[in-house]
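First comes the structure, then the notes that go with it.
The complex appears here without one of its protein chains, the remainder shown in place.
We call the chains A and B, going by the order they appear; numbering starts again at 1 in every chain.
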Amino acid sequence: MIPVESESSTKNGIKIVYVAKENLLAFLTEKKEQGFDTLLMITGVDYRDHLEVLYHLLSSKTNERLIVKTKTNEEVESVTSLWKGANWHEREAWDLLGIKFLNHPNLTRILLPEGWVGHPLRKDYPMDKKQYVNLADDGKDRVSFEKSEGY
Amino acid sequence: MSDSILVTSIDEAMKWGTGKSLWPFTFGLACCAIEMMSTMGSDYDWARFGSDVFRDSPRHSDLMIVSGTVTKKMAPRIRRLYDQMAFPKFVISMGACASAGGPYVRGYSVVDGVDQVVPVDVYLYGCPPRPEALIQALKLLQDRIVAGKVKH
Partner (left out) sequence: MEDKIVEVNFGPQHPSTHGVLRIKVKLDGEIIVDAQPVIGYLHRNAEKLSEMGGYPKGMIYMDRLDYVAALNMELGYVMSVEQLMDVQVPERALWIRMMMVELNRIASHLIWLGTHGLDMGMLTPFFYCFSEREKILRIFDEITGSRLLYNYFAVGGVYSDITPKSVEMIKEWYGNFYKRLEEIQSIFAKSYIYVQRTKNVGKLSAEDVLSYGITGPMQRASGMKRDVRKDNPYLFYDKINFDVPTRGEGDVYARFLVRIEEMRQSASIVNQVVGKIPQGDFYNKKYSKPMLVRLKATGESYVPTESPKGEFGVHLIGDGSSIPYRVRIRSPSFANLSSIPTMLKGYKIADLTASVSSIDPVFGEVDR
């Protein structure tokens, strides 16, 4: 039994559990064996001095739900070995929030073009510095801060 | 004297023919595309104004209706498709997002209007505009073509 750091719940009764970063992969493997076979989504929250990663789990036999949270500064283990659907969710968390997932097969940007600078959902992202996108000759995207170079 | 009357009549006839048989290019990006498809349907029949077929390739079509938000990742591809159309070609920008950015105007990855990418002939506001409004835009464009007041 992996120890749990603290517990709370949402306003309509879904249990929330906090786990330390080092125990995360072992805890989720244990939960998957206990019957939580569906991973609904992976998200992140920026709390200015640290980041948090959330995992929404669902058991299709007993209809029980669970939210697992962990604190980090930069990096977390990837769970693509347990659920194949985690691949795209982790790429989006890297793209928009800058959370790095170790041992991910292909950690690249998914929603923004390659070459974008910065992670927009962070609270200190400068919204007034705009970036402009154009197509290079080899078909890839080219991003720059100059207005004349793109749209 | 008889030469110039003949040329003027042919010129007028060609402009009338271009205006009354515009073939649109299917370019639906977002929510406004659903209203465009409703206009093609049988309740608000779009085919009776001469735009009978929706062509899928840019090389076969005259009219590009940009319906939906233009994002920075998509904008260079729109320019490339516009360059592949043959002259004479026209653009209708449908909806608030394509005309001026819409509700997403403060976003970091949205272009404020498609007129920063391609030259536009008719702007149409609404979120989304009703099918009757789209038919009015088509009539306006047809009148401007017949009068000769378009920009390529």
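The rule we apply is simple: a contact is a pair of C-beta atoms (placed from the backbone, for glycine too) under 8 Å apart; a residue touches a chain by one contact, two chains touch by 3 or more.
In this text, all values refer to a predicted model and were calculated from it rather than measured experimentally.
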> Looking at A:Ile99, A:Leu112 or A:Val143, which makes contact with the chain not pictured?
Replying inline: A:Leu112
> What is the set of chain A residues that contact the non-displayed chain in the whole complex?
Replying inline: 10-12, 14, 16, 37-41, 43, 45, 54, 56, 60, 63, 65, 67, 83-85, 87-88, 96, 109-113, 120-121
> Which positions on chain B touch the chain that was left off?
Replying inline: 26-31, 33-35, 37-38, 41-43, 56, 68-69, 71, 73-74, 77, 81, 103-104, 106-110, 127-128, 130
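To be clear about the criterion, only the chains that are shown with their structure count from here on.
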> In their shared complex, at which residues does chain B touch chain A?
Replying inline: 72-73, 75-77, 79-80, 106, 108-109, 111, 116-117
>> Show me the residue ranges of chain A that touch chain B in the complex, using the header's touch definition.
In response: 112-113, 120, 125, 127, 130-135, 141, 150-151
